[in-house]
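First comes the structure, then the notes that go with it.
Just one protein chain is left out here, and the rest sit where they should.
What follows is chain A.
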């Protein structure tokens, strides 16, 4: 069966578009769910209203992010069959069960407890409500576990046997499939990335409100918590990323060659290219800026160690260098910028300037979306670096696609681009609107005011401007009584 080359390119573009758009939301919601669990836990432990206010503030944002993650995620569970039917048939016996486990252990858990988390505080009480928040947070982490196992298996397939008709069948041990060689590294790297992504968004919102009012206790708390994450976790992430890179060198050397821009082999120490314009046609890096022998030092811990280049890989097996080279540099650059901001916040903390150092706050605002950019760049690096294969070394992308007509794929691609841009664009705008409201005492919950139908008939204030707030004189947060 021959797949129309145009349809193949369109199918790849569609998958890349839908999965990149989708991942933005879980990258944020995985971290945000844990952040919410921490906030609610600290509220229950300390009884401080501040934490409940912050919980309610971020819960409204979480509800939107989560909804967008769900609807864009359902698309993904069908994209395998619509666009990659041959891959689904061949690899379904191995990765299908892992995805089924993701549904059973993660999606149902998140969805089942989300209703109580969003709307159930007054119905079930504090303890059970906290349990629901924890279940949602745990669900997001379990989801990451399974889907990253699937992706890692496609990068470093192990534990399978081939059937005579070229299908992947599970071998005797599922452990070997699930815990394939790149999985532990990818899992840790991705989950930390999600935490950092959330921390930088929370930090930016805190910084924004500190610029307007340095005395805002709520903004101070969220900024401080976010900056602790940046200072403590960014260095860990750089270390984990390095170890992940070494693992990739061992199992997918061609990907590392593309990341490094090593077209040629270097028998006595490979340079680290800081900059260059990859030239696939001539198979060389134009305008290189290099540190001699540094790449060998980083990758093998020996400056004179030989490193193979793409000239050792058959031309039809080489990944496109330009994309991988640059997406990798974007990711690493952001990683070090995050580390720098984290260190700056420690200096500010030591000088007691954390809440009034305006340059720090402005930088934190600029860095707000940096985590999202970094995770997308990271995924581009690892996914494009796996090309031209879907299952690395074994099944080519060109041999994985559905037998689809190009007009059908083109039309659906346009539909996805239009709908996603419009719907999720508006969703992001709603999130900005919520973020632009300063966090304050007696923050309203989702269930309390915004949805009271009485308000739809008359004057309708903005979502967080609860008109009853001023009359609500109770200093401590009260969980409203049942009717």
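In this text, contacts are C-beta pairs under 8 Å (C-beta built on N, C-alpha and C of every residue); 3 or more make two chains touch, one makes a residue touch a chain; residues count from 1.
Just so we're on the same page, contacts and distances are computed from a predicted model.
Considering only "Carbon-monoxide dehydrogenase small subunit", "Cytochrome d ubiquinol oxidase subunit II", "NADH-quinone oxidoreductase subunit K" or "ABC transporter ATP-binding protein", the record for the omitted chain gives "Cytochrome d ubiquinol oxidase subunit II", by its UniProt protein name. Checked against the full complex, the candidates A:126, A:212, A:362 or A:433 give a single residue touching the omitted chain, namely A:433.
Checked against the full complex, the candidates A:116, A:285, A:324 or A:354 give a single residue touching the omitted chain, namely A:116. Only one residue in the set A:16, A:64 or A:141 touches the chain that does not appear here, and it is A:64. Considering the complete assembly, chain A touches the hidden chain via residues 1, 63-64, 67-68, 70-75, 77-78, 80-82, 85-86, 88-89, 92-94, 96-97, 99-105, 107-116, 118-120, 122-124, 169-172, 174, 402-405, 407-408, 411-412, 415-416, 419-420, 423, 426-427, 430, 433-434, 446-448, 450-454, 456-457, 460, 463, 482-483.
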